[in-house]
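Quick one: the structure is below, questions incoming.
The complex is shown incomplete by one protein chain, all other protein chains being positioned as in the whole.
Labels run A and B following the written order; every chain starts at residue 1.
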Amino acid sequence: MFITALVVMGIIGIALGMVLAWGGKKFYVKIDERVEKIDEVLPGANCGACGYPGCAGYAEAIVDEEQNAAVNLCAPGGADVAQAVASIMGGEVDSAEPKFAFTCCQGGDVETKFEYTGVMDCRAASLAGIAGGSKACTYGCLGLGTCVKACPFGAITIGKDRIPVVDEKKCTGCNRCVDACPRGINRVDPESRTVFVKCKSQDKGAIANKICTHSCIACRKCVKECPFDAIEIVNNLAVIDYDKCKLCGKCVNVCPKNVIVNLRKERRERKKSREAKQG
Amino acid sequence: MSNNFIVNTSPHIKTPAGVNTIMRDVCIALAPAFAFALYRFGYWSIAVTVIAVVSAVVTEYICQRMRKVKVTIDDYSAVVTGLLLAAVIPPNVDWYIPMIGSIVAIGIAKHCFGGLGCNIWNPALIGRAFLQVSYPTKINSGTWAAITNGKMGTSIMGSFSSLVGKSKTSTDIVTSATPLEQLSKVSFNANGDLITSASTKVVDRTDDCAIWVSNNVIQIHKGFINDVFLGNTFGCIAEISAFALLIGGLYLFAKKIISWEIPFSYIGAVALFGWALPAPYANTVGEIAYTNAFTGPWLLHIVSGGVFIGALFMATDMVTSPITRRGQIIFGLGCGFITVMIRLYGGYPEGVCYSILLMNTVVPIIDTFTRPKVFGTSIKKKAEVA
Partner (left out) sequence: MGELKTFKGGTHPHDFKELAKNQKIAECDVPTEVIVPMAQHIGAPAKVLVKATDEVKRGQLIGEPAGFVSAGVHSPVSGKVKKIIQCNTPIGTTCQAVLIENDGKDEWADGCNVDTDVSTLSSADICKKVAWAGIVGMGGATFPTHVKLSPPPEKKIDAVILNGVECEPYLTSDYRLMLEKPETIVEGLKLLLKAVDCKNGYIGIEANKEDAFRIMDKLCKEMSGDGITLIAELLEVKYPQGAEKQLIKAILDREVPSGGLPMDVGVVVQNVATASAVYEACSKNRPLTERIVTATGDGVKEPKNFLARIGTPAKYLLGKCGFKENVNKLIYGGPMMGMAHFDLEMPVNKGMSGILSLCNAEVYEHRRCIRCGRCVEGCPQQLLPSELSLVIESGRFNDSKDINVLDCIECGVCTYVCPARRPIVQWIKLAKYELNRQRLRAAAKEKK
């Protein structure tokens, strides 16, 4: 009995093994080994920041001659990964500068217009039929945390005033929060860009002043102060032209509503400690 | 002033029926069955029920606190689970049996899967199945002969004499088992005395026995089905009286909490297969024989055991039954078929519990195959073909 079972199972095993071996040869798909190598180097977060479907998709796109994707598109991986990918592909690359997300709203004491009930999601709360969101400012953050859920790295939390706070230690600049926000509050910029207008309100100055304590009221003080003519008022909102801006930070001091911020100090310290770590 | 307005998406009105009102109605619908249990089995049956309900609610509370979700014991769903569990365990069990059953039902069958709405199987039936494998002697009715000898007091003694009525010799036999066990398990000798309760053996008998086989056809004593239907028999706390359950079921129909699909297809399938399938029995010489097909006691099949509580209260559990009407019919038919298969050919005297649990398992498949045809899609296909 035991012998029979052994023999039968053995024969079946050998037969199936041969079928598999034959099939493996017959249906072999030639994969460029560089794809696998690149895939190993990539962080594997599948965040999509590169614009391709996941890390494997990006790896294929780099190797594929038709798509010919650039090697430095991986925002989470940053310069190290770009370097590694470039060396696999046999080339050098300009070191990719780290990017960080930034939230252009400070919340402040915004009036509420009504009590919102329903799905607790910013996109759902800004749908047609919800009277334009419960906050009086129709441009500001709704604070229901859609970007928090969208962030694959857990870098965003809802802080005080129900406004998202980006933890730049974790943020990789993958753009997910930018896409998720129905009001376009978030933006992603390279690390060296440190001066921002932390407001999106296009309401007229008087209205903006009335409904929010931290809104741009288009007073033009920053425009006058800027030595490089880098700021202009577009639709009642100060907008910085980063081609002209030299990050001097003079505008920050004159803004009466503290809307313009400069992150240079924090970023410099963080960069230092990061570089110290990398040794 | 304008700050007080509520704004949300349409619709702005909602039906009054919420989860809690539905569950409360199920509790109300179970009331007649438990009232009957009080009458039949005395106060201990209600004590068992209260233990089951309280431990279900407490377990729900603890689980929800542990899972850090909102505590929703006010929605009556744990109460319903406790009641349904108590309904399908015998009245004479020790106090810890319903408690363990409830803890398993709520803690494992419900909250391990994510709470109300996420459970795959009916929690009360999982509780019952757990008890059945853990305490078989206490849950299966084999031990009930002892109870009838006075331990449970007069409420049982008083009513059991009316059980088969006219019989003196068969009294002990009948009280030793539920009607279902008589059908498949209990053996008699030529005098109608119980010889063994283990093998499947029913001999030809005259009419002082409740059920017997004659000419390969199961015969039932006149009035027996009536007794079983009204609940003058033995069984679990609230499942014995099909009549009381039917009253509750009609209340649920009236309140539109259950639809006709599951109960009808379930009971219909039990009747159909109970009638059509041959039942095994041991003939006078001890050989296994089968009754003739298409002669089964279908009426006895549907009124006895847990079919009514199963069809009206257990299988209709919203969470664990298919979502479309077509799916519900398939589900009910499957439950009925498996019930009869277990009863006639399986190792257990009763198949309701396992039949529903098995069908619960395949609900996602049923749902996949019974998706309704979306409005306007059939036409599009025709147009494409043309």
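To be clear about the criterion, a residue touches a chain if its C-beta (ideal position, glycine included) is under 8 Å from a C-beta of that chain, and two chains touch if they have at least 3 such contacts.
Keep in mind the model is a prediction, meaning the values are calculated, not measured.
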Q) Which shown chains does the hidden chain touch? A) A, B
Q) For the chain left off this view, which of A:A45, A:M89 or A:V119 is in contact with it? A) A:V119
**Q.** On chain B, residues whose C-beta touches the chain left out of the figure
**A.** 2-15, 17-19, 21-22, 70, 72, 75, 114-118, 318-325, 328, 371-380, 383
Q) If the missing chain were put back, which residues of chain A would it touch? A) 113-115, 117-119, 121, 123-124, 127-133, 138, 149, 179
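The working rule: only the chains that are shown with their structure count from here on.
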Q | Where chain A and chain B are represented by their mean Cα positions, the distance between them in whole Å | A | 55
Q. Chain A touches which residues of chain B in the complex?
A. 2-10
Q | chain A residues within the chain B interface of the complex | A | 112-118, 127, 129-131, 134
